[in-house]
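The full complex has more chains than appear here; those shown keep their coordinates.
To keep things simple, chains are lettered A and B as they appear, and every chain counts its residues starting from 1.
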Amino acid sequence: MKKIEAIIRSSRFEKVKDALADIGVNFFTLSDVKGFGLQKGSKMVYRGSVYDSNYIARLQLDILTTDDKVDEIIKTIVGSGRTGEVGDGKITVFDVQSVTRIRTGEVGESAI
Amino acid sequence: MANVTAQQAMEAANEAAFLTNNLWILVATVLVFIMHLGFATLESGFVQRKNTVNILFKNAMIIAIGLLTYCLIGFNLMYPGADFAGKFFGFGGFGLNPSEADLTSAYGDYTYWSDFIFQGMFAATAATIVSGAVAERIKLESFLIFATILVAISYPITGMWKWGGGWLDAMGFYDFAGSTLVHAMGGAAALAAAIVLGPRLGKYTPSGIKPIPGHNMPLAAVGVFLLWFGWFGFNGGSVLSADAANVSLVFVTTALAAAAGAVGAFIASYLLFKSHDLSMVLNGILGGLVGITAGADQMGPMSAVLIGLVAGVIIPFSVVFFDRIKVDDPVGATSVHLVCGIWGTLAVGIFGKMAGMGQFINQLIGTLAVCVFTFAFSFGLMYLLKVTIGIRVSEEEEIKGLDIAEHGASAYQNVENAAFAANIQ
């Protein structure tokens, strides 16, 4: 089993979600993160001081999945989350030792 | 004080009454002023977090621009003087130039200055109504130009038709405090602007209407209470004196209509949506207030309750209707001001002292004339702006939010300072 962490643009979330749903991935966990990368934040002004907010608001999707679906999921996120401009984000894959479903106590692939 | 004549005593008594009448107009002015804060908070609460600074900025500028242009030309366009009685248009000249006598009881129950400032506070309202309907997607500059022209020219022209002694006044049209002249007028401008501008991105999708909930309900509620508060000055001041019987009646009808508006919207939205929707009840209160405004001095308590109740019931239907025809109005300005404004104007022909078929027809003509003129004026102006400087922010800016895009700011900064770095000072 694997965990896929994808950092995406907030404005692409809905596209990505729909694309994932199309390949049968409906379950995931979402969190708000701030990205510091090549793409810089917007120009801001406050009381005469001009500054950059040097981060971008992004969403992180955590998806637990079986090994065989990893490539498909990555392809889907790349396909739906890409704008082609700097700042589109990253997808990272981790190995998972075990997954347990709290409701039933089931362990392993059936718990996903 | 030995040799006082009865004549002198009478003059002193009249002067004392003049003092009180004038004072009430000024107090009412202050109350109408705070309605601008009511609009600002209501609209802020109903937009998304990312567009909050923008809507506050617009509301602060509108009241400023409204007062200044009304001083420059609006007042004299709206009240051009007796020479233009029964006309469609008139102009009394630029600026404010009262004579000595205009500052005494010779002018009426209040001074020239009181007259100007009370009327001036009304003027900016029209633009404020629009600002809610076009929120979250209009360019700041284009909006400010639109608002300036609307307040400086369109509002005073139609206002003159009735309050300035123009043709509607001559015809027998009645609009006590502005259900049509202020509210339906502002609502018609809002409708035109919202149509030309188009809906917010992602609001109307092939799979249905996507709600875009407001970001701060307490702020919206503060706005509605402040508007109700100010409305006592808006309607009560429109008596144009402190006349005890009239002002107190107007207070009663205004309060009861607002209360009934809340109840109407409560019931109707529960029946329609099986839910207790705060935003509908808030709009219902405003609907009741707009509804009673045309005839606040003509109604008894029961008529006021009925007028408010109907206005409240109208609200959820109207909101759904505009959504169905894909007119995107984030704050419900068209439902509250246009629809309930027309309803309130017509109600003068149905309920109260003036009720009657003749009056009803006069009311219908009056409200249609003002709405059609304003709609056409606003549509044309908006369209002109669209094909020249453009009226809509880019898609990217709309997604980012106008606060960042137009102001480089954010309404609720809550980052570690650390996450910021100053570049240039």
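Convention: contacts are C-beta pairs under 8 Å (C-beta built on N, C-alpha and C of every residue); 3 or more make two chains touch, one makes a residue touch a chain.
Bear in mind the structure is a predicted one, so any value in this text is a computation, not a measurement.
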The viewer shows one copy per protein chain type. What formula describes the complete set of copies? A x3, B x3
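Assume only the chains that are shown with their structure count from here on.
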Chain centre separation in whole Å, for subunit B relative to subunit A (CA means): 46
Spell out the residues on subunit B that touch subunit A in their complex, using ranges where they run on. 399-400, 404-405, 407-410, 415, 419-425
Considering the complex alone, what residue numbers of subunit A touch subunit B? 11, 34, 42-46, 49-55
